[in-house]
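Note that one protein chain is taken out, while the other chains of the complex remain in position.
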Amino acid sequence: MSETRAPQGDGGGGMPGGPGESMRLEVRDEEQGGLQTQEMNLNIGPQHPATHGVLRVVLDLDGERIARAEPVIGYMHRGFEKLAEHRDYRQIIALVNRHDWLSAFCNEIGVALAVETMMELEVPERAQWIRTLLCEWNRIMNHLMFVGSFGLELGALTPVFYAFREREEIQHLMESATGGRLHFTFCRVGGLKDDLPLGFLKASEQLVPVIRQRVQDYRDLLLGNEIFQARTSGVGKLPAEVALDYGVSGPALHATGVAEDARVTEPYAKYADVDVRVPTGETGDSYDRFRVLLDRIDASLDIVAQCLDNMPSGPVNVKLPKQVKAPEGAVYVRTENPLGQGGYYLVSDGKKYPWRLKMRTPSFSNISMLPYLLEGELLPNMIAILGSVYFVVGDIDR
Amino acid sequence: MAAPELFMLSALVVGGAASLLVVTARNVVHAALFLVVALVSVAASFLWLGAEFLAWAQVLVYVGAVIVLILFGLMLTRAPIGPMAQHNENRKLAAIVAVALFALLTGLNVASFGGETIELRTTGAGQLGEVLYLQWAFPFVVLGFLLTVSLIGALVLARREEGEGPLPDPGPHEEIAAAREPAPTDATPIPGGPTPGREIGSR
Amino acid sequence: MTPEELEDRFTDAFGDQVVDTVIAYGQLTVTLEPHVLVEAARMCKQDPELACTFFDFMSGVDLGEEGFAVVTHLYSPTHGHHVMLRAVAPGGRDDPRLPSLTPVYRGANWHEREAWDMFGVVFEGHPGLAPRLLTVENFEGWPLRKDFKLMTRLAKPWPGEKEPTPAQPAGEQQPGQAGDQGQEGASGGAGPSEKGAGADAGEQPTGEDRSRAASERAARAKAKAAEMRQRRAEQAAAAQRDAAGFATDPAPESHGDERDDGATGAATSDSDDERGRP
Partner (left out) sequence: MESILTFDSLGFTLAVKLVAVVAFFLLAPLVVGYMEHKVLGDMQSRVGPYEAGIGPVKFGVGQLVADGAKFIQKEDIIPRAADKWVFAAAPAVALVPTLLILVVVPFGPGAWAENLDVGLFFALAASGVTVIGILMAGWASANKYSLMGGLRDAAQLIAYELPLVLAGAAVALQAGSLSLVDIVQAQGSASLLGLPVWFGIPQIAGLALFFVAAMAELNRPPFDMPIADSEIIFGHMTEYTGIRYAMFMLSEYAGMVVLSALAVVLFLGGWYIVPGTTWPYEQLGPAASALLGFGVTMGKIIILAFLMVWARATLPRLREDQLQTMAWMVLIPLALAQIVVVGVLEVVA
């Protein structure tokens, strides 16, 4: 990690290095009080329990107060955008569900939508309903993960075990349909790989009230806890205009009171035919972000229930030409991924490979806002902030 | 030599050696840790002399609180961890003064009590309390009052120096941040917030 | 506002400075002269009728010989409309430069750093593009440029049945990798045609070439696998000999060896052989 001692007299110049390469001590006189204090340079990460992944935050600490914070990313950069230029659209679907490994299905659907828009394909009704249904299940799975990890970061050990218990039940559902646990690769251009297995809808229907009840348990366990409230309310307040300026989206944006959700404003799949509730907060602090996250699970459960009610029968796929080729041009498709707005800017030269596929990932923009929230905060508050600006490192670095 | 005398002797030797190391150690944290040993040795001598309550009070107050505060202060103000050489130009002078003082006190003690035999008996907490609260009640209360006043005075002084809040004012950071990077010309101004652009190459 | 209305706003405000406007799939893309880019972004953000306060993303696009374009997507949460601002960086492929949008949008900071990291487009007025954001700090080259080759494709044949890679420009192709372009047939990595071709077209390998290359590769792989199997068998036999020679009770060990051999044999199944992995 980061605690290699600096050679004596190191002024801190030179290139910034890898983890633990340089420790810079800044000595300056505080005007007020006349005490000479030294700022401590601390690397949180790239491997640190609070960053769940390889995010690195370089901090200058004055005591436990953060004077300067700088997220350093790229430790998981896998060049998906370059790889996508060397894959056909079928293969890209298997590629793009990997950057945000917690919301694979929601990512897949974006690329499929982009190609379908360009090809002007009509996707069968049933396929669209199933996409909506699986998207929401996937969203719940994603949110449960962060419910657990946020509790864990604040020192509550138990919610993470409960969250994984619930996740596992949804995981079984997704597995029965797609065969995958993490990277479902179930979406296809023009529809889906397969129809749902027998019993899937019934099992979904049974699971909805169970999860709903347990989300209520989380509310009681965490939101109702005085220590939790003391740790999160008023911490990391994000004003709406700053959030928009940075392109922050998802729960972090909704917590500021802006109910911008692609499922409502530009519905894709079957979101136009269901009632999508977008929970919002007021102050944009960590508490609101977490409350919005929990409420989003409830809202997603509502959508799941509506999908189950409206599920039509019919084919789940269209006959595609042997080679899927998007016509020349460019299109931007945005979807509401669990972590925020996912966008796919597809530039095609009419071949079976994209000329350029830009993946706009929510975590990237959300994390770029971090210095704004962190500077001036206490170190323990950093954890409450990092945990509530929900991010996946793969989603930042792609 | 009987066991109790051996005990006393070892306490004195250990305490004396530790005291010497306190003043000769080149590392302040080491010095503080040797001070722990010295103070515990003193507590042991108290124990041998029958002042049981005093001995544990010594441990509770000096080891448990004073030394912890010293270490706390050292670590807080000398954040860069590691050995620090202590420079002091007056080592010789200090040694002379210390030896002279020791000689003076020893001489006075010998002159006052030399040859007297003291009967060692354990002073229980009960006896101590009786003496303190019956015989010396007034001075005890006055002393307590004095300590309270000084405590409050220290609090007042400390607060004035730090600003009003219990935590240092975050002002300087913002000023420095503002000086380091010019604010964007027309981004929505947020007081105290960092600006989008910053010199990253300098970290 | 509809894309058409937005288009009018831009043509009214910037007149000649609007190079091109495209409305496709209900989305407006406005190509502007670089020097009015910041002004246009400021108008998008501050004009109450536009109110594009949400900075969505910014990305470079390789245009081939023409250089690089940078697109910036802005969105208005209040009105629900999008604008895609596009500018072609002057300076061609050698020294692409564009003005920075960081004075207008804070979020542009990291996106511009990424675009610089990936395409080498320098944003003038950005508070600090270095160090590289996503690649390592001493990385050389601009990974998303079309002339930056995906080295894995050059160094190692694609393990699957069909080569997914579009043909590399001629002269850099590996033998045995030329074919397998699917039914489409190989073509140069030409850019979207209105932007001009990026790289030159490769030689068109015929269908025969391709099938011959594929069978050659399969044969090579099979030979290699057979060699491996033989070597392993020899090793196992040697181990057995050693065990028989020195161990007091060779029976269980040799038994173990046989099991091991079986296991590795199973691991090098046919599919692996065809992949020809060493």
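As written, the chains take the letters A, B and C, and residue 1 is the first residue of each chain.
We take it that contacts are C-beta pairs under 8 Å (C-beta built on N, C-alpha and C of every residue); 3 or more make two chains touch, one makes a residue touch a chain.
Owing to the predicted nature of the structure, the values given are computational and were not obtained by experimental measurement.
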Which displayed chains the unshown chain touches:
A, B
Given A:E108, A:E153 or A:E336, the correct residue touching the omitted chain is A:E153
Contacting the left-out chain in the complete assembly, out of B:V14, B:L49 or B:I67:
B:I67
Which parts of chain B face the unshown chain closely enough to count as touching?
27, 29-30, 33, 36, 52-53, 56-57, 59-60, 63-65, 67-69, 71-72, 75-76, 79, 81-83, 122, 124-125, 166-167
Missing-chain contacts on chain A, rising order, are 1-5, 40, 42, 48-50, 64, 151-158, 161-162, 165, 221-222, 225, 227-228, 230-231, 378-383, 387
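Everything that follows uses one rule, which is that only the chains that are shown with their structure count from here on.
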Sorted by contact pairs, first entry is A-C
For chain B paired with chain C, centre-to-centre distance based on mean C-alpha positions, whole Å
63
For chain C, what residues touch not just one other chain but two or more?
105-107, 109, 131
Any chance you could list the residues of chain A touching two or more other chains?
16, 241-242, 245-246, 372
Chain A residues within the chain C interface of the complex:
15-16, 73-74, 77, 79, 81-83, 85-88, 91, 117-118, 241-242, 244-247, 249, 258, 260, 265-266, 322-323, 328-332, 334, 341, 343, 345, 347-353, 355-356, 358, 360, 364-365, 368-369, 372, 397-398
The answer for chain C against chain A in the complex is residues 24-25, 27, 29, 53-57, 59, 61-62, 71, 73, 77, 80, 82, 84, 105-107, 109-111, 114, 118, 131-137, 143-144, 148, 150, 153, 164-166, 182-184, 187, 190-194
